[in-house]
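Encoded as structure tokens, the structure appears first; notes follow it.
One chain of protein is taken out of this complex; the other chains stay put.
On to subunit A.
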Amino acid sequence: MNSVIDVEGLVKTFGSTTALAGVDLTARRGAVLGLLGPNGSGKTTTVRVLATLLRPDGGRAHVLGHDVVAEPAAVRSRIGLTGQYAAVDEALSGTDNLMLIARLLDLPRRTARRRSAELIEQFGLTEAASRRVRTYSGGMRRRLDLAASLIGRPEVLFLDEPTTGLDPRHRNEVWEQVRTLAGEGVTVLLTTQYLEEADQLADDLVVLDRGRVIAAGTPATLKTEIGGQRLHVRPLHRADLAAVTALVAELTPDAPIVDATGGLTAPAVEPGLLHRVGARLDEAGLTVAELGLRLPSLDDVFLTLTGHSAEDAEATTEEAAA
């Protein structure tokens, strides 16, 4: 059995709001599955159902072959969960937080102590280990939270927006840890609303919008299938932008889009476009800082798939909630 997480037609409603409207997904052993979508798209609800915190209203969900509704205890003993907010006790020290979880997992006291110390060291918390978590920075809390979910050596790890609110340095640290875990064979289901994060970490992606799966596949497949390649040009001098735009427009079917950095992108349909654009720029004596073909960003993917950007969807959800 290769799929570690197996979800079919999952439905969950809260009152009149449909959080999940029939979600299907699978996660391969040892892979990072990214669940991507804006706020309110059903990512957290999916994780909560899979982590046995929420009963679904319809559909089936299996984790490591166990039904999450019928055999929650069997699922719980083999998963780790790091929720959206660091679920650590502020009044306890870092070590005590880990000891608490270790003892609840029935590790003998000595093993619990060794395991806690090991994770404290691994997550770079040695100096803060005996300090109360209240004094920790946001990044330290997240690391401790992640450490706490690893005490029982879970085979499946659920990370619900693990880097929301972290600065880039701490975000990179969490990413590094996730890669390490996946390298050790832990199956990771990670939700994120950061397209870059999904791109960086996920082996497979499921894109959710309003409780439905709107796309699934590897990041690369999604990009090539949906977006296609794009030509990107940025003139060295901003003054040349209009001239460069006009030149590119002659060679591409759709009008180029100018972005905030003073560059422009256009769909690159025909082969050899890059050469011809380069030649024409030379002829015209226009100097460029950047010229190349790019895969679309996941932001572009989302726009193509839903017809609205991730931010728009968020605004709509908030309006609906208000």
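Heads up, the rule we're going with is that a contact is a pair of C-beta atoms (placed from the backbone, for glycine too) under 8 Å apart; a residue touches a chain by one contact, two chains touch by 3 or more; residues count from 1.
Just so it is clear, contacts and distances are computed from a predicted model.
Q: What is the missing chain called in its UniProt entry, if the choices are "Transport permease protein", "Succinate dehydrogenase", "Aspartate carbamoyltransferase" or "Chemotaxis protein methyltransferase CheR"?
A: When "Transport permease protein", "Succinate dehydrogenase", "Aspartate carbamoyltransferase" or "Chemotaxis protein methyltransferase CheR" are compared with UniProt, the left-out chain turns out to be "Transport permease protein".
Q: Of the residues A:Glu121, A:Glu196 or A:Asp282, I need the one that contacts the missing chain.
A: A:Glu121
Q: Just to verify: which one of A:Leu92, A:Ala216 or A:Ala243 makes contact with the chain not shown?
A: A:Leu92
Q: Among A:Leu81, A:Leu190, A:Ala215 or A:Val301, which residue is in contact with the omitted chain in the full complex?
A: With A:Leu81, A:Leu190, A:Ala215 or A:Val301 as choices, the missing chain is touched by A:Leu81.
Q: Among A:Ile5, A:Leu107, A:Val233 or A:Leu247, which one is in touch with the chain left out?
A: Residue touching the chain left out of view: A:Leu107.
Q: On subunit A, what residues meet the omitted chain?
A: 48, 51-53, 73, 76-77, 79-81, 83-93, 96, 100-101, 103-108, 111, 114-115, 118-119, 121-122, 124, 126-127, 132, 148-150, 152-153, 169, 173, 176-177, 180-181, 184, 186
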